[in-house]
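Other chains of the complex are left out, but the ones given are in their true place.
Every chain is named by a letter (A and B) in the order it is written, and numbering of its residues begins at 1.
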Amino acid sequence: MKHLLSIEDLTATEIHQLLELTDHMAEINQRTIPKVPALRGKNVVSLFFEDSTRTRTSFDTAARRLSADTMNFAVSSSSVNKGESLRDTVETISAMGVDAFVVRHKSSGAPLQLTRWTKASVINAGDGWHQHPTQALLDCYTIRAGLNRRDGFDGLRIAIVGDIKHSRVARSDVQAFTALGAHVTLVAPPTLLPPSLDGWPVETSHDLDALVGGLDVLYLLRVQRERMDEALLPSLREYSTMYGLTPARAAALAPHALVMHPGPMNRGVEIAVDPAELPGSMILHQVANGVAVRMAVLFQLLGSGGDLRGEA
Amino acid sequence: MKHLLSIEDLTATEIHQLLELTDHMAEINQRTIPKVPALRGKNVVSLFFEDSTRTRTSFDTAARRLSADTMNFAVSSSSVNKGESLRDTVETISAMGVDAFVVRHKSSGAPLQLTRWTKASVINAGDGWHQHPTQALLDCYTIRAGLNRRDGFDGLRIAIVGDIKHSRVARSDVQAFTALGAHVTLVAPPTLLPPSLDGWPVETSHDLDALVGGLDVLYLLRVQRERMDEALLPSLREYSTMYGLTPARAAALAPHALVMHPGPMNRGVEIAVDPAELPGSMILHQVANGVAVRMAVLFQLLGSGGDLRGEA
């Protein structure tokens, strides 16, 4: 494993192995000094062409807990603004000595392109509507821990609700959840489903209320307000009524069911209850697990058997 | 001591103890390698909703001298801009593993709010017109060292001059200086005094010249140019004539008197002499002491008896 570009590149066994490695990382994060020297001297560069403090910080934190050095390139301050091509930027930074690039870009496939221009490992931190593989891994880890399902997701019923069409999170989660055996239903207004679902091993529904009581996991996607400008959504209020987690739906959930969201939430829209009041809310666990999963990915790609035991 | 929100929360004894701890930190800062492992693995996050390179850098430097990891969140690049609430932002960052938040916010009380949303320690780095407790502590430390007053400020005569009304520095300094026994006079145009000074253990004056010769400390506040737009100040020139440190007033100071300013200075306005020419100018000492005081605060909140001796 040299890069992490897409969940599609991983077998179910490889996903399981990454989740087991994540267990080690979660244990490190519980220590008084949550830091190991495993990636000392490695240079992890985040190259974010879209703003995302949340994901960037999670990777940064992960890298530093493994004692790697980190550098951040926000596109706004880089030579890309002086007309330099993405390729020249990547080759230049790479020449300074980079072990891994963590890339977010609005174009699907940009991380794959990068692998042609650098000898460093490339980790996709979100490309267009395409993939966000570490989000899918952290979501798997959260379900695995939350429902105590170390051996797989056979028989689990998961609904992913919202703007499936434009969501790299949905695309990645569907692949990961089904690879581990879950049964996934996509719930969305017709305008927010992809034009074709050929080859997606899922069912679809427009009726969340019919499903909600039988779910093990309710996964809510963020509503992008620009979808209204594009006339794909009538109003936030109507969206919330039809597809949001309202108090009535929260009451209809099974007691063991998990509620998940990739963040940041639009309170009052896709989630109209206070998640702090929901016993099954995994939303902050997802954030915490994100650090551990990213530690596992970085260690898998760069670690070559380095030390996870000693103190940094 | 879990948080540092306000000078009001500290007893005189606690202030003295922090200043003694600051002595240790100042000693570390004199070493060839000014770094100790005391806070290794701790994560100190600055969350600045107002720009302040100066204060943020001082905290960053302090944290790194204690071997803590640091992360900076400027609001401009955070999810708060995507409509996420302050609470969700804080809970999310917190879930990644934070030991202390250093917060600056334009609203009085925002740091206190934060303590309800995180298990991390919260340090107020300035909230509205309310408090800036580490500034007050570094000012106390500077006076204590500059006038050799380790046992307290009994009998010291301190004037704080300028825009008292809108100044969290003035508010915090008054509480700290008087807690240690000083006699404080506020000198300002009537428009820049708070509407009521009930409960402030101070005197006021509009006549700096009458006071200046008897002062041990002359503390000048920064004039905000927006006060002129609000018609609270007639002109910078008139302000400088009435309340600025002019050459004549500098000559009238006692030889031992200290001149202080929280920075950044408006040269030619509140200070119309070159501070480099003033023997009593403590302005750069305040900056240097700021690092040591913030080390003491971080260590007090997070250190649990950690190692201040060994090399990092």
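The rule is simple: a contact is a pair of C-beta atoms (placed from the backbone, for glycine too) under 8 Å apart; a residue touches a chain by one contact, two chains touch by 3 or more.
Treat the numbers as computed from the prediction; the structure is a model and nothing was measured.
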Handout entry: With 2 chains placed, the number the full structure-file assembly comprises
Key = 3
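Quick note on the criterion: only the chains that are shown with their structure count from here on.
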Handout entry: Rounded Å distance, subunit A centre to subunit B centre (Cα mean)
Key = 41
Problem - Touching residues (chain side subunit B, partner subunit A) in the complex - result: 40-41, 43, 69, 71, 73, 77-79, 82-85, 88-89, 91-93, 95-97
Problem - Residue ranges of subunit A touching subunit B (in the complex, touch as defined) - result: 29, 31-35, 51, 53-54, 57-58, 60-61, 64, 74, 225, 263-267, 284-285, 287-288, 290-291, 312
